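First the structure, then my questions, so here it is.
One protein chain omitted, others in place.
Letters A, B and C mark the chains in the order given here, with residues in each chain numbered from 1 onward.
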Amino acid sequence: MSDSIKSKQNQYVLTLSCPDKPGIVSAISTGLFEAQANIVESQQHDALSGYFFMRVVFTLESDKKNYQWLYSRLEAIAAQFKMTWFLHDRERKKRVLLMVSRFDHCLVDLLYRWRIGELAIEPSAIVANYPYEDYGHIDMQDVPFYYLPILKDTKREQETKLWDIIKETRTELVVLARYMQILSPEMVKKLAGQCINIHHSFLPGFKGAKAYHQAYERGVKLIGATAHYVTEDLDEGPIIEQDVERVSHNDTPHDLIRKGRDIERRVLAKAVRYHIEDRVLLNGHKTVVFSD
Amino acid sequence: MSDSIKSKQNQYVLTLSCPDKPGIVSAISTGLFEAQANIVESQQHDALSGYFFMRVVFTLESDKKNYQWLYSRLEAIAAQFKMTWFLHDRERKKRVLLMVSRFDHCLVDLLYRWRIGELAIEPSAIVANYPYEDYGHIDMQDVPFYYLPILKDTKREQETKLWDIIKETRTELVVLARYMQILSPEMVKKLAGQCINIHHSFLPGFKGAKAYHQAYERGVKLIGATAHYVTEDLDEGPIIEQDVERVSHNDTPHDLIRKGRDIERRVLAKAVRYHIEDRVLLNGHKTVVFSD
Amino acid sequence: MSDSIKSKQNQYVLTLSCPDKPGIVSAISTGLFEAQANIVESQQHDALSGYFFMRVVFTLESDKKNYQWLYSRLEAIAAQFKMTWFLHDRERKKRVLLMVSRFDHCLVDLLYRWRIGELAIEPSAIVANYPYEDYGHIDMQDVPFYYLPILKDTKREQETKLWDIIKETRTELVVLARYMQILSPEMVKKLAGQCINIHHSFLPGFKGAKAYHQAYERGVKLIGATAHYVTEDLDEGPIIEQDVERVSHNDTPHDLIRKGRDIERRVLAKAVRYHIEDRVLLNGHKTVVFSD
Partner (left out) sequence: MSDSIKSKQNQYVLTLSCPDKPGIVSAISTGLFEAQANIVESQQHDALSGYFFMRVVFTLESDKKNYQWLYSRLEAIAAQFKMTWFLHDRERKKRVLLMVSRFDHCLVDLLYRWRIGELAIEPSAIVANYPYEDYGHIDMQDVPFYYLPILKDTKREQETKLWDIIKETRTELVVLARYMQILSPEMVKKLAGQCINIHHSFLPGFKGAKAYHQAYERGVKLIGATAHYVTEDLDEGPIIEQDVERVSHNDTPHDLIRKGRDIERRVLAKAVRYHIEDRVLLNGHKTVVFSD
């Protein structure tokens, strides 16, 4: 069952990956059963590479002893199977920092989804390279706003400030919601697996800037958008979600941009939701997405 | 070419319908040529019923004499072919009244598209059956807001007020942006062809209220939304636009509602855009939509 | 991993459903582990109704003792949790009887997918109410063909013959591949959960015959097709798969039929594949489809 309807109280998500081997599911499910946990959702994936991926949602009565017993048990299982694993309390919302440039349709969309309770995040900050006034129509509630204009000379300095903000706000995920500046390789490394970008094309087609103009020039019959984790290789990071819409010879670059806005905001919103619900596991430079 | 890129100055849209007969296109295009108009876009449709539909966008230098000459010529052509026709100045934006109830995702979406210049409307008023405070997060700019709560006894009275607002604000299109009250047959008649509703199902399936719950009960594998002109027959009006998304056994009614929000707002936005760009012609209880 | 790439040798599918309760996954996965089975794929679903559904694909070395031990263990677990369960050997292909009337696009499509190894079925027979000559262009290989013309008087008699064919050919699934005759309630009851129909509309809209003409009359902007299990209530059976395509005012009923053919054949092919891979579990009048 999708989790949106149930209270998240006493709900936990366990995600893990390890070399494939018999007995993993038995070990995990028996451990959970003995801790008196009840499995609500479970998905697994055997990759061709011989790696095993799993996501389990379970409820556990709020009894500290139980939780500690389970935690120790999971540690033992993880050691036995050489697992990378994470245990998330679903009541605790992830702290998400949103970055934006001139086009704010993705920012507005994410904030709206958060406001109506669709997106269970805790916005930690909004960072823009345009001044606050440019976003005057947006109700940011109590989310702190930072204006970090980027000039050639100040780029390094501003990134230091950005890192300070990330640290101070205890940010767990950075979302580049049509943020048009390129982060430095150092910053990207520090944010590995914790920074999602929305690229305005159906990757691997049309990398870099002016993707809609490239699409117009090539005369494609569908345009798309791609949400991916940011890596040092620009537009080459692990893809989380993609979608497309039909276009025709009638569509000018301006029309492609308009149609693109709709694709971008829904693709980014899905990717962010998948991430914060711990549905995305990294498999090298690809992703395993346990979508609902 | 789509119109979004070109200035609308000196641009006109001619829409017409009449019994099919040779010579219509020749008469219209020659009339336009002689008036020194330049055709920018032209679409036509021969219905199986023997009716002919046409939409022509053209530019005309801002010379009053030319315009009047053309207008007289079109009157003569229209009389000859028994046409129903309209001539719209594209610089003049249509005045649109937005009605909303508890769920404001369509309202927020339409206002955002208007703000960034995507939707060339002039919002004339916002009418809600919930108080202003409920929409506090929305930047309505200078658009007047009217709170018209509906109780059994006050329904008639409130409709009189609504009609007054429509008249006073010189509204040309009423959009029921998830407005959950049913308009009276009298009101519907007065707004024929000028009132668009968004229904939260893929009509003709799941009419009436609680459409997502009906879809859940039936176990469909796709859910949808339908934008249509409002008629006396509830959920039976001419359909302007529809779209769907995939769902599965995992989706609870709550999930269907979430997915539905995304479909509703994009379907309604498309329908409103088609209408204000004079792309929708009525063909009995169906529509001809000259989409771009 | 999808099963298409791996040899099906020594592979089994276990499907089960029971009232939800802690310990199910633990019992099953531990049973499999102790039998030295290796889980290849596993999906589960907690329905809002409190029912639990599961599909597990596993490999088991071809050792009779192992298999018998596992079978007994599963019997014990099933008794404990009040499970409905099935164990399928994936090497054994399901015997499928295909029924067709005048339009053979679905039949041709299913046979082609079978020929190239995409659809792992064993066609047991082809039954038509049109003579063999009408399908002369189809290479049926060694699949026996039966011509059962239906007249008012002979309907009962022909159904008896049909039932005999089903029995004699040890048919496990009947596919109505655009078979336009209605089966009797008795026949439908005997084939419960083992008879798939393709309906030429997006149900619940446009039930009965002439669905595309109904869609044309209503002026919908998308048309669809629905694959479902046949039940006594015509066009009300549990839905397995649906899909749609965009249409416009330009499309005549004839165009809708043409577009519909493409939807019908891909929807039916998917539904048949899901069924024969034991991906479809019945949940009352709905389905749980563990799609890949």
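What to note about this one:
In this section, contacts are C-beta pairs under 8 Å (C-beta built on N, C-alpha and C of every residue); 3 or more make two chains touch, one makes a residue touch a chain.
Everything quoted here is computed from the prediction, not taken from an experiment.
The chain that is not displayed touches the following shown chains in the complete assembly: A, B, C. Among B:39, B:116, B:165 or B:187, only B:39 touches the chain left out of the display. Residue-wise, the contact with the chain that is not shown comes from A:241, picked out of A:41, A:172, A:241 or A:264. From the set B:30, B:80 or B:184, the residue in touch with the chain omitted from the display is B:30, counting the whole complex. Within the complete assembly, residues 1, 5, 22-23, 25-26, 29-30, 32-33, 36-48 of subunit B touch the chain that is not shown.
Mapped onto subunit C, the interface with the missing chain covers residues 1-2, 4-5, 105, 108, 112, 115-116, 118, 136-139, 141, 250-255, 258, 261-262, 266, 292.
Although one chain is not drawn, its touching partners on subunit A can still be listed: residues 45, 47-48, 202-206, 218-222, 224, 238-244, 248-250, 252, 283, 285-289, 291.
Basically, only the chains that are shown with their structure count from here on.
A complete topology is adopted by the chain contact network, contact being made between every pair of chains.
Relative orientation of subunit A and subunit B, expressed as the C-alpha superposition rotation angle, is 180° to the nearest 5. Over half of the residue numbers at the subunit B-subunit C interface are used by both copies of the sequence. We define each chain's centre as the mean of its Cα atoms; on that basis subunit B and subunit C are separated by 42 Å. The residues of subunit B that reach two or more other chains are 250, 252, listed in rising order.
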